[in-house]
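For reference, the structure I am asking about is given below.
All protein chains of the complex are present and in place, except for one that has been dropped.
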Amino acid sequence: MGFLGKGLFQGMAVTARNFVGSYFDKERMVTVQYPEERVQVPENSRTFPFLVFDNTADHMRCVGCKICEEECPPQCIYIVMDRDENGKPLQRPKVFDIDISVCMQCQICVEVCPFEAIKMDNNYEKSQYDRFDDLVERLPDLLKSNEYYNHIKPAEASAVDAKLKAEADKKAKKAAPAKAAPKPAAPKPAAAPAPVAGRLVIPEDAPFTPEQRAWLAGFLSSAGAVAGPATAPVESAAVELPAVEEAAPDTEAAPAVDTPWHDPGLAMPQRMDLAKERPLADKLMAAMAQTDCHACGYDCRGYADAIAGGAESDLSLCLPGEGETAGMLEQLMKEAGKV
Amino acid sequence: METIYQLLQTWLPNLPEPIMRLISFAVPILFVISVFPGIFAYTTLIERKALGRIQNRLGPNRVGRWGLLQPIADGMKLLTKEDIVPRKADKFTHFLAPVIAVIPSVMLFAVLPVGSGLIPVNLNIGILFVFAISTGSVLALFMGGWASRNKFSLLGAMRAVAQVVSYEVPMVLAALVVVMATGSLSLLTIAQAQSGGFLNISNWFVFQPWGFVGFVLFMIGAMAESARTPFDIPEAESEIIAGYHTEYSGFKFALFQLGEYLASIALAGVTVTMFLGGYNGPGSHLPYVGWLISMGWFFSKMMGVIFIVIWIRGTWPRVRVDQLMSFAWKMLLPMSIINIFAAALYHFMPSKFLAWVVTAVGLLICWWGLAKLNSDGEIKKRTYRYAN
Amino acid sequence: MEAIETIRDAVVEAVSGAQVEIIPSTPAAAQPALLVDREHVFAVAQLFKEDARWQMDFCSCVTAVDYLPKDDKPGHIEVVYHLYSVARKQGPVVLKVRAPRELEQCRVPSLTPLWRGCEFQEREAYDLYGVTFAGHPDLRRILMWDEFTDFPMRKDYEPPADYEWEPTPHDSTLDRAKVAGGVVPPTALEEKKK
Partner (left out) sequence: MIQPVADTRPKGLIETETLEVSIGPQHPSTHGVFRMNATLDGETVVALKPVMGYLHRNHEQLAERMTWLGSMPYTDRLDYFNSMANNWAYALSVEKLAGIKVPERAEYIRVIMTELTRLLNHICLVGFLLQDLGAWGTPLLYAFREREKILDLFETVSGSRMMCNYFRFGGVRVDLDDKSLALAREITSKFPKFLDEFEKLLSGNEVLLARTQRVGILPKELAINASITGPMARASGVEYDIRKVDKYGLYGTLDFRVPLGEVGDVYDRYYVRVLEMRESVKILNQVLRDVPAGPFVAPEVKLRNFKVPAGDGYGRIETPKGELGFYLVSDAQGKLPYRYHVRPPSFINLTILEDMCLDHKVADVVIILGSVDIVLGEVDR
């Protein structure tokens, strides 16, 4: 042991160096003078989720499929699908609440969203005066434009945009031959309470991006064409086939069948009516919400096949279909004597 | 005080005697209670700033330029805070304790020579007065701790009493060497004894070996007396929350702080007077401006001592209560006694240079020997082995 | 470490009367466990700790699992011990012991006398599952408060509807909020009505 007190003075030398150094060396400083100076947050930084829309707030990407609600670990998301007066899902949320006093900023909702609709904000100044309602973000609070997204996270957003564009292009290209086919003559079910004319054409107010709209138009027209009177070219069905497969890579080759009910705009009775004469798998599929949201882990076709084939025993996986679908599935399975 | 009285007598001989007396009382009192609380307020600011800088922060900088109004803001905040008295506390004692804490601390300033010929009261037993009064604060600490009816307060109070009483002894003995050297208990005489020499500096007692040791011992004692890190165990926040003032809030808490800071400022002043030459410094003996320069010297030296105390607070951990005791009784007390002998030896040696060397070496050896004697052999740096 | 069958045989041989059964883990994890009857688990554990072949001086993890009655099989609470050896740097040996779910009979011998490290973990298992460890020096609740009467980790535990509601109660939460007489923000109720 050296002289008693040596270590003490060594320590004092260190603090003295820091004392003097703090006047000259900004690197040394621990703190930032917050409201005036701010640390630039990295692009990856995340706080609370928001919903992305394209162009105008009506064109939100969210379709209300409830995947994020299901997956959210602290269950802070609450979604009610928007339906028209006839109870048809409008493919957008009516209520979308995120309770940011519960949200733990884990980003799992972003990861599971198949539509690139929900993203993480990096605004960290969210203090409010009220513990309850002020800390619940409703749909209007949550909606932010794609430009905003591009502004806060340039690299990530441009990657997402490129991906969406590529998908849309692919879909559009696939659908292109079908587009040439004469429109409609869709099998308008007699029981249908006469919706807008040309039901299979997507309504103007439907919440789709132009890309999604283009794809859906192609999709529907091709599907409708096959199901409709023999005016449709045969290859359109063949064209449709790979798209299905691609959407569901983990199901065994889906049978190439026409699926006229695969329209989220149709109500459950209509869809069931369309699938009346079909085999069980098709009926099951018609009971789904037709959003191909993958909330169940499959697309609609794949989930129906999995149930019919016995690979999937859980009938409650269709989130957008809510209780309606689950009930119908159960009924169908009972009818088929499989439960 | 006497000086003012004499000045009044020469300049305003027509003034009635009682008024003259009154003025000569009032001026020093006003000086003490206006200047030193101001110093207290800004010491807190300096402390926070310095600690901030030591820790690479900025310290308070929001109230006023460089946070200069921060002490006022603090005071206002403490004044407006709710005053909480525990339901089962001894209410009267609880109220009295902070008051008692302040009074002795203010009284300490009465005997401090703040400049050449500037001393509020030139008591011929100044040092005795300082020790007598400064011990009084322990009463307040114990009253506060006892009255709060809180176990942590009680622990803090017990610690405070034990600590202050133990450190009194080496502190007094350390001061004794100065008394021996000057032959006076008056602080003014002690300060005057350190004037002269090269630039009014070389005669400071701190430059004698016994003076230096006395200075170190006295500093340690003063720090313990005013419960500053590393001897802040009566209010060790990581162990017993805030010790004796755990149950105090608002302005009572502020009074405790005030008392504590004033005590440490006053003791810094006493340290300066006894060992660091008091108000002496280059230029302090000049006619006409000497009193101003000497005052400047005194206060800047005092702030220097306070800064060292702050610096130590920003660096060292706190000692444990039994270590504190054994340090006082096993290290400081023998050392201060040895120091007395050293001072005597220095006085009687024929050559000053020889005396300087001999006492310095002797004291060093004694310090080292005492450290060796007191270490239990188990506290050491260690080497570590590694497993692969 | 030897194969689990070898260990089982050695244990059965050393502790007379012990009934030891091998329970497989997931195929990938490959940590098969030894299910020992309640009467002999202490002896078996002691064997593992003291026998030079294993020297399991380190009881890493103690926990309980609740298995509800299923089909005709009665339910049970399974206490799982993971033993490792610091001296020989090997492991784990997984010991399991089962007790009936009924509170009075849910008793297993404590291994705290063998491994001090079981002390808090067995207390935790007692606290959350209601397993009484016979021979534990200080069997009190550890995480829940002393006045708590239930065992919250049991699979049939129903949490009382007295917690603080999240700002947007809906669906089942809202129903329970009403049952419990909890304070529900009016906006949420309105929404429910819509």
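Letters A, B and C name the chains as they come in the text, with residue numbers starting at 1 for each one.
Everything that follows uses one rule, which is that a residue touches a chain if its C-beta (ideal position, glycine included) is under 8 Å from a C-beta of that chain, and two chains touch if they have at least 3 such contacts.
Note that the structure is a prediction, hence the values are computed from the model and not measured.
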| item | value |
| --- | --- |
| Among the chains presented, those that the missing one touches | A, B, C |
| Residue touching the undisplayed chain, where the options are B:74, B:168, B:232 or B:260 | B:232 |
| In chain C, positions touching the absent partner | 24-29, 31, 33, 57-61, 63, 65-66, 80, 82, 86, 89, 92, 94, 115-121, 124, 128, 140-146, 152-153 |
| Touching residues on chain A - with respect to the absent chain | 4-8, 10-11, 13-15, 18, 28-30, 41-42, 44-46, 67, 71, 73, 104-108, 111-112, 120, 250, 294-297 |
| Chain B residues touching the omitted chain (full complex) | 51, 54-57, 151-152, 154-155, 159, 229-230, 232-233, 236-241, 313-323, 378-382, 384-388 |
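One rule holds in what follows: only the chains that are shown with their structure count from here on.
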| item | value |
| --- | --- |
| Centre-most chain [mean C-alpha coordinates] | C |
| Interchain centroid distance [CA atoms averaged], chain A/chain C, Å | 39 |
| Inter-chain centre distance, chain A versus chain B - centres from mean C-alpha coordinates, in Å | 70 |
| Two or more partner chains touched - positions in chain C | none |
| Numbers and ranges of chain B residues touching at least 2 other chains | none |
| Chain B - residues contacting chain A, complex | 50, 53-58, 61, 311-312, 314-316, 367-368, 371, 375, 379-381 |
| Chain B-touching residues of chain A, taken from the complex the two chains share | 1, 3-4, 8, 11-12, 14-16, 18-19, 21-23, 28-31, 33 |
